Every structure is written in structure tokens, then in C-alpha cells.
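One protein chain omitted, others in place.
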Amino acid sequence: MLLRKTTIVVLAILLCLSPAVLLAKPVYKIGGIFSSTGRASFLGDPEKKTMEMMVEKINAAGGIDGHMLQAVIYDSEGDPAKAVSAVNKLIHKDKVLAIIGPSTTPTTLAIVNFVERAQLPLISCAAGVKITSPVKPWVFKTAQSDLLAVAAVYQHIQARGIKKIGIITVANSFGESGKNQLLAQAPDFGLEVVQAESFGAKDTDTTAQLTKIKSAAPEAIVCWGTNPGPAVVAKNVKQLKLDIPLYQSHGVASPKFIELAGDAAEGIILPTGKILVTGLLPEDDVQKKILEDYQVDYQAKYKGNVSGFGGYAFDAVNLLAKALKGSNGDKNKIRRALESMAHHVGATGEFNFSAQDHNGLAPSAFVMVEIKGGTWKLIK
Amino acid sequence: MQEIIQYLFSGITTGAIYAVIAVGLSMLYSSTELINFAHGEFVMLGAMAIVTLWVHMALPLPLAFAGAVALGCCMGLLFERLAIRTARTPQPIVLVIITVGASIFLRGVAMIVWGKDPFSVPAFSRHDSIEIAGAALLPQSIWIVGAAVLLAGGIHFFLKKTLTGKAMVACAVNKKAAWLTGIPSEKMGILAFAVSTGSGAVAGIFIAPITMSSYDMGTMLGLKGFCAAMIGGLGSLWGAFAGGILLGVLESLGAGLISSGLKDAIAFILLLLILYICPGGLFSAKEAKRF
């Protein structure tokens, strides 16, 4: 421990003395707002760590056009009011060039007006469709919209010849946005939602809702939520001996879900970013190399597994770094560079931003996986 | 029909959880006239302790169980000694805020100790769900209901039949008079706290297998526990027990027959109705009174 600390100190001193810094141009300050504690910490925590790691890495490689990056990160705790005070701090006190985050849809929507007013690029890591539709000039996002996730799930259901489905969604912004998409897109795939139920994020039991769904006799169930609720749903589905396919959302696409649901996870099908199944991807997949590198770096630094959520921040930092190049710290230039970004291959998918699309992802950003033998299996 | 039975089974399971929590709260109230807003956090401590002791350290279940309960009791003891006893003016509002502070504090500590991720605990007995009239009943549900009955019965026996328990009730009725008759009222307060938080930990241990445990699981459970205790009548053990079961069943029926989105509202609407119509609770003769 002591040794490690000394090494860090020595390294820091060396870094300060290195000629690059002595001749340094002013640092580029970039802000981060993540819900690193609180209910959505499973999103914010890996995002924050990833951002810190990426900034370190970019600086070690000489920064951007000789400018070092400095990350100023605040915790929103998933609370819109805290996100607002954080965004004001970043804009007016820290005077950052751009902001990455927040992690959740409500916190993002809460700060959108402030970044628009201050004319500052924001790259959100939240899933909600409302963030980029309608398009706001200064707001981008790297997380796949639930629009795409629902489309991926429905495609799979349709291919199986299923017509009637029941849905069960968590009563928070993630579940609600998912529910709206599930209901809105069902007719496009020739599906009928026979029963729509919801459960509380902290519910201990969901058998009542599932019983109601069961009585409507659907051919498949789609559950939309983030850990731990969907694991409870998975367990309850097994307990009620519901012998129909259970689909989950990308919100539970992490090894934690398999651990939580245990045996009940078997046979569950869900959409996920490719990050979860890096090892299973074919060699010619353009994202494979990027994902592997990210994974190795992250594991070396934090000794934990990567998640798709950290991937959103990974892409956001990379996109921003690309946009910062040659911008000279001009926010308008950064924004324009972001908007015209094309064929940027990231951890989440290939980004093609345009004036009409500030998310820039295609449905191919998702792959469908099935849980078999306690691990993921790529479908198709 | 089959659905109704299933709703009842689910309701009784969740209801039993609420009942255990409510019994702990009610017991503390009947012996110290205090409402512990940190009670949900002790439930969380119990659940997290069983995760560490049983799942991670692989201790035998009875030992892990005892360890988790002991942890709950000890934390309750410390809490009483350090925070409640030291309060300069033990007015209810002050004590309520102290317990709210303690709940935030305990949540913070748990977040540091166990991290932010949820954990899962295997069921105590590995059986398939039992089928009765087409409805599935979990073995763990039977465990929970059994625990609730045992706990309520045990505390009832303790308060009504043992000398220590009677002394504890005496302290609640009139502290000074109890002290005059030679009851060590301070010790009784501590004991009441330890038993109450210990029972909270028991609730946590039993629900850990049917749900997911995380550092922030306690708040909502604690609130529902209050509702149950209020519905049954504060200070009445069997009232709290019945209130818990009633609340669970109504929630489950409400989720099934009305709307699952409004499920949480049912508990609170019921609470308001009870408060407006018979504020003493359904099963208590006592009148609602001032602090």
C-alpha cells in the first residue's frame, strides 16, 4: 500500500517535471456528472471510473494538441436538483469546455436547459429517448435509446412467431420510457400487448403482477428494468412455473444479473451492447479490438469487470477527445465537430451523428444474447 | 379463483415481512414510547450480514443467523447508548430527527462496507414451490410466516409472562414510578432497543432469499412497517402482526385487481383511512394521543 502510494507520488512528480508539461498549453477542463452514489450508482460508478481512466490515458499519450485534459467530476446521486447545482458549478465555477453525463434520464433532462443556455456541449450517458428527440443543438448522447433496444427485442419475438406478449416494467424513468416504447412499437411488429404491469424498484415480490399477466395468457413476457428488480421478476416467473419465454432489457446486461437471478436466469433473452460478449464476437467485428482494450485497461486499474454503462462514458470521452482536436477550446467548433462525427467506432456501436440525429446509433448496436449455463450466449 | 389464491399467497408472504418489521417497531414503542425511523436500516443490516456470513464466509446457517441477529442487537445497543440516551432533551420530535439521522448514517456505512451492488441469497431450504389449488407457494414464504408468528409470539410471551418483560412495560407506562419500585429503567430501555433492532435483523435475514439485498433496501420496508404498525395500532404486538398481514394482502390484491402502479399508494391510503376513522388502529383499544 505504502509502496503503491510512493510510486504514485514519484510518478506524479515525474509527470509534473516532464517537458511536455513545462511547455504546456492551458489545460482543457472537461466536466463529468455521474450518479456515482444513490439508486443509480450501478450506472454512475463505472462511468465515473471510466472517465477518470480515459482522461489519464489521453494525458499519458500527450493530451490533445498538447493540451492536457482535466476532468472535474461531480456526483448527482441521481437527484435532478443536485445535477442542476453540479452543472452550474461546472459551467460557471470550473468553466469547463464540455460536460459528460449525467447517468440517468431525469438528471439529464434537468440540466439540458442550462447547457443550452450556456451553449456548452453535453454528451449524456442516459438512455431516455426524450434527451435527443427532439434534437437540441448542444445535447448528444452515447447510450443506445430504448427505442433501439425495444426494436431489437421485438424483432426476435416476431421471428419466433409470437403474437401476444405481456410486459412488466419498473416504476422509474427507465421502466417508464421502456414501457412507452414497448406499447408504441408493438403494432409495428404485429404484436399485441395483452397485459402491462409495473413494479416498484425496491419491491420484494412481483408474483401478484405476474399472476395477472399469466391470466391474460401471453406467449412471452418482456420485463423492462434495472437491477435488482428484474432478478426478482425472473425468480418469480420460475416460481409461478410460467413456461413462456422471458425477455429482459439491456438495463440488466451485466454479470451481476446472472449472479442475482441464479438458476432463474437460465433461458432469459436480452438485448445488450457488444461489450458484454466481447469474447464471443467474430474476429472481423470492428468493435472487438476496442472493447478488448477497454476491458484490459479497466481491469488493470479497477480490478472489476466492465459494463455497458462504463462503455457509454468510454465513448463519450473518446468522441469528445476527437471533437476537441483542432478546436482550440472553441465550444462552437467542438459542437460542430461532434455533429459531423461519422463512422466513429466505439464500445457501444458505430456513431454517425448528424443535425437530425444526436444519438447516432443504429439497431446493430445491439446483439441478442441468451443466458445459458450461467453465462451469455450470442444468438444468431 | 386460482389467481385470487395466488394473490393471497403473495400477499401473505409480503405481509409477513411487514409484520415482522411492524412487530419490532411496535415492541419498541410499547416499551419506550419511541418510534425508530432507522428500523428499516436494521432490517437491511440483518440482510447484509447474512450475505457476508452465510454466502461469502460460508458459515453454517444457524451460526450465520445468530451472528447477524447479534450484529443487529449490538448496533441497536450502541445506537441507544450513543445517540438516544445522550440526547439533551428527549422530546419526540428531537428523537425522531435523531433516528432519521441514524438511518442516513447507517445507510452510508453500509454503502462503504458492502458497496453499492445488490446481493442475492439462496433459499434456506432447496425445495420447489409447492402447488396448492393451482397457485404456487414458496418454501421461503412458509419460513417467513413461521418466523413472524414465532417472533410475535416470543415477544408477546416475553412482555407478558417474564419479570423482565413486565418491568419493561412498566417503564413505558411510567418511567419514574417504575424506577421507584426498583426497576432499572435505563437497562430496560437498552434491552428494549436491542430486542427491537434484533428482531429487525431477523426480518432482514428471512427476506434476503426472496428478494435482493442492497444498502438502500431498508427505507421503503421501514415505511411499510410503520404503516402496518399504525394500522394495527401502535404498541399492540398482535395488532402490528395483523396489520402487516392485512397490508400485504391488500397490496397484493390491489396490484392484481386494480393497478400495480398504484400498489404503493394502497398502503398509504389505507393508513390515512385508518388514521381518520379509528386513529388508535384496528386492533388497539388505546386512543391516539399526543407525544
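Letters A and B name the chains as they come in the text, with residue numbers starting at 1 for each one.
Operating definition for what follows: a residue touches a chain if its C-beta (ideal position, glycine included) is under 8 Å from a C-beta of that chain, and two chains touch if they have at least 3 such contacts.
To be clear about the criterion, contacts and distances are computed from a predicted model.
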Undisplayed chain, where the name is taken from the UniProt record, one of "Permease", "Sulfurtransferase", "Amino acid/amide ABC transporter membrane protein 2, HAAT family" or "RNA polymerase ECF family sigma subunit": "Amino acid/amide ABC transporter membrane protein 2, HAAT family"
Touch criterion as defined above, residue of B:4, B:59, B:77 or B:109 at the omitted chain: B:109
Touch with the omitted chain, as defined above, among B:78, B:97 or B:133: B:97
Residues in chain A touching the chain absent from view: 36-37, 74-75, 78-82, 84-85, 88-89, 91-93, 105-106, 109-110, 112-113, 117, 128, 130, 171-173, 175-177
Touching residues (missing chain, whole complex) on chain B: 35, 83, 86-89, 91-94, 96-98, 100-109, 111-112, 219, 223, 226-227, 230, 234, 259, 261-262, 264-265, 268-269, 271-272, 275-276, 279, 288-291
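Keep this in mind: only the chains that are shown with their structure count from here on.
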Averaged-CA centre spacing for the pair chain B and chain A, given as whole angstrom: 37
Interfacial residue positions of chain B with respect to chain A in the complex: 3, 6-7, 9-11, 13-14, 17, 111, 116-120, 122, 129, 131, 135-136, 138, 207, 210-212, 214, 216-217, 219-221, 251-253, 255-256, 260-261, 263-264
Complex contacts: residues of chain A adjacent to chain B: 37-39, 41-42, 45, 171, 197-200, 202-205, 207-209, 211-212, 214-215, 227-229, 231-232, 235, 239-241, 256, 259-262
